[in-house]
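Some notes on the structure that comes next.
Every protein chain except one is present and positioned as in the full complex.
Chain IDs A and B follow the sequence of writing; residue 1 opens each chain.
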Amino acid sequence: MSDNILQIQNISKSFGGLQATQDVSFDVKEREILSIIGPNGAGKSTLFNLITNFYKVDSGSILYRGENIVGLTPDAVCLKGITRTFQIARPFPGLSVSDNILVALLAKSKSVEEARDKVPAILEQVNLDKKAHFMGGQLTTLERKRLELGKALATDPEVLMLDEVMTGLKPKEMDEMMDLIRELQQHMTIVIVEHVMRVIMTISERVIVLDHGRKIAEGTPQEVTSNPEVVSAYLGRRSGNAGN
Amino acid sequence: MKFSKPLVIFIILTLALVIAGFSPIPVYVKHVLILTLLYAYMGTAWNLMCGYAGRLSLGHSAFVAIGAYTTIILFRQITLSPWLGMLMGGLLAVGVMLLIAYPCFRFGLKGPYFTLASIAVMEIVQNLLTSMRDLTGGSLGLSLPYKPTSLALFQFDGKEPYFLIILVLWFIAVALVWKMERTRYYLEAIREDQDAAAALGISVNKNLIKSAVISAFLVGIGGAFYVQYFRYIDPATVGGFSIALNLALVAIIGGSGTILGPTIGAVLLIPLSEVLRMTVGSQLPGLHLLVYGILLVITIIYLPKGIVSIPGIIRARKIRKANLALTGSGIAGGSGADE
Partner (left out) sequence: METFLQIIASGILLGGIYALISVGLNLIFGVIKIVNLAHGDFLMVGMYLTFFLFTLYKINPYTATLLVFPILLVVGLVIFRLIIKPLLGKSETEVNTILASAGLGYVLQNLALMLWKSDFRAIETNLTGKSINIGGMMLSSGRLWAFIICVVVALVLYYLLMYTKLGAQVRAVSQDTDAATLMGINVNMIYSLTFAVGIGLVGLAGCIIMPIFNVYPTVGTYFNTLAFVIVVLGGLGSFTGALVGGLIIGLVETFAGVMASAELAQVFSLLLFLIILFVKPEGILGKAARV
């Protein structure tokens, strides 16, 4: 039990008549890389929003180190140690890149000075040190993604939840990002929502497959990709995705 | 260091104001100084919620009116010292602000909806003040019973004491905003993207409420000063759209979301409008307000970040030119194409 940092137990959520998440349960082990995959509209981002309490679950519980965090506000979830990124990166457009990072550092810093001292290290980590004085809104898509990651790292999370950080990256950039994620794994648990199969196969230790809001498979990347139900969920709707 | 330049400006500004206030200048100029400081003070308070947190209120005169009426009514009815009245006025303004701010933030009212709600609150306060004739004198207003100079009663025959009081209030407000560095960053993040802020562990509602409460308290105190200084108020003047817009105006033209922006805006605008009022006010009533309106429109279109952003814009232009020269000589084409 003790090596499960996060336990998702029977959570469900519907919007109006649409069942976005249906009785989903899984555990996240300490210091693992867990991927969540599934076709478009499978409910991956919704799941992120539920775990971080941006949406309130209709039923079920979410245990973080054994404590139920359902009902907390999103900021409290972050302070507990779970930080998420957004699928479409959301820099603070009117703040400079270094202030973006500074703001993210503040919540867990005793003073503004202490936070300010930590900014350069994080900028370097996500390779944005040369853009420190740019406005968040001036960055390219790739830079926005890096800033998004930098902000998340600045909150010093125990569980880092990355929502499609690879989308739009060139193969070389993907390799860099994967190296970074492996490095991060030394210090934290990582949950990834991802479309790019190559990434999932390479870095994840375990994979959860969602379809229509339900969990249809769980296992190692190899187990999951050979699961007939997973194959039909992907191929049944469209086929373009797995080629990457 | 990053803050050294504004700090120098702040110190110079304070010293200049102190010297000006106590030098043998005409009474009228002193009046303009007091007015300027009053708007700088209230604009600074407005700026905390509306500039930093980006919740644009065009109804802040509601809190000016609450502060002013509380002070004068308590004095007239139970001869409570205006200093205590001032405190009560500030607290009552906070109460009313909480009544409106809590549901506003709780239900996620943003953008135009928040602004409309703030205007509605202003109109409600104004209408209630008008309708409570026994207590407020209705639309005819109330005047402050004259007392000879007395510190305890907050009434003075000369201008200097008022100047000193509003100078201190302004100083406190600016220093307070200055000290709230962490909160300012939080509010800016909330203004830019409140979900992204929450994802970083920033409590959106708590910080918004905090900014709203401080803003209302300071503005309520400003209302109390207003009635003690002008000795007469009526609902339309003290609680109407004019003051509400002026608070926004000094902050925005100076630079909203910056520490000294409202003060700089007030220093430029208030003397300008007073000079206009004095020189052509009798032939052309409303000209000074017309100028306000035009300045607001022009600022919003051409300089949305206000006067304080001018140095930054010039610097950015220089940097861009320097970068262009660099990339031009190094890699051909590329990023310079948009120029």
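Brief remarks follow.
One rule holds for everything that comes next: a contact is a pair of C-beta atoms (placed from the backbone, for glycine too) under 8 Å apart; a residue touches a chain by one contact, two chains touch by 3 or more.
Only a predicted model underlies this, so the values are computations on that prediction, with no experimental measurement involved.
With respect to the full assembly, the chain omitted from this view is in touch with A, B. Of the options B:I252, B:A266 or B:V308, the residue whose C-beta touches the omitted chain is B:I252. Taking the complete complex into account, B:L116 is the one of B:L116, B:A175 or B:V275 that touches the chain left out. When the omitted chain is restored, the residue from A:G43, A:G60, A:P74 or A:G94 that touches it is A:G94. Considering the whole complex, the residue from B:I124, B:L153 or B:I172 that touches the absent chain is B:I124. In the full complex, chain A touches the omitted chain through residues 15-16, 93-94, 137.
The missing chain lies against chain B, touching residues 54, 56, 58, 100, 103-104, 107-109, 111-113, 115-117, 119-121, 123-124, 127-128, 130-131, 241, 245, 248, 252, 284-287, 289-290, 292-297, 300-301, 304.
We take it that only the chains that are shown with their structure count from here on.
Within the complex formed with chain A, the residues of chain B that make contact are 181-182, 185-186, 188-189, 191-193, 195-204.
Within the complex formed with chain B, the residues of chain A that make contact are 52, 54, 73-76, 78-79, 83-86, 90-95, 99, 102-104, 106-108, 111-112, 136, 151-152, 154-155.
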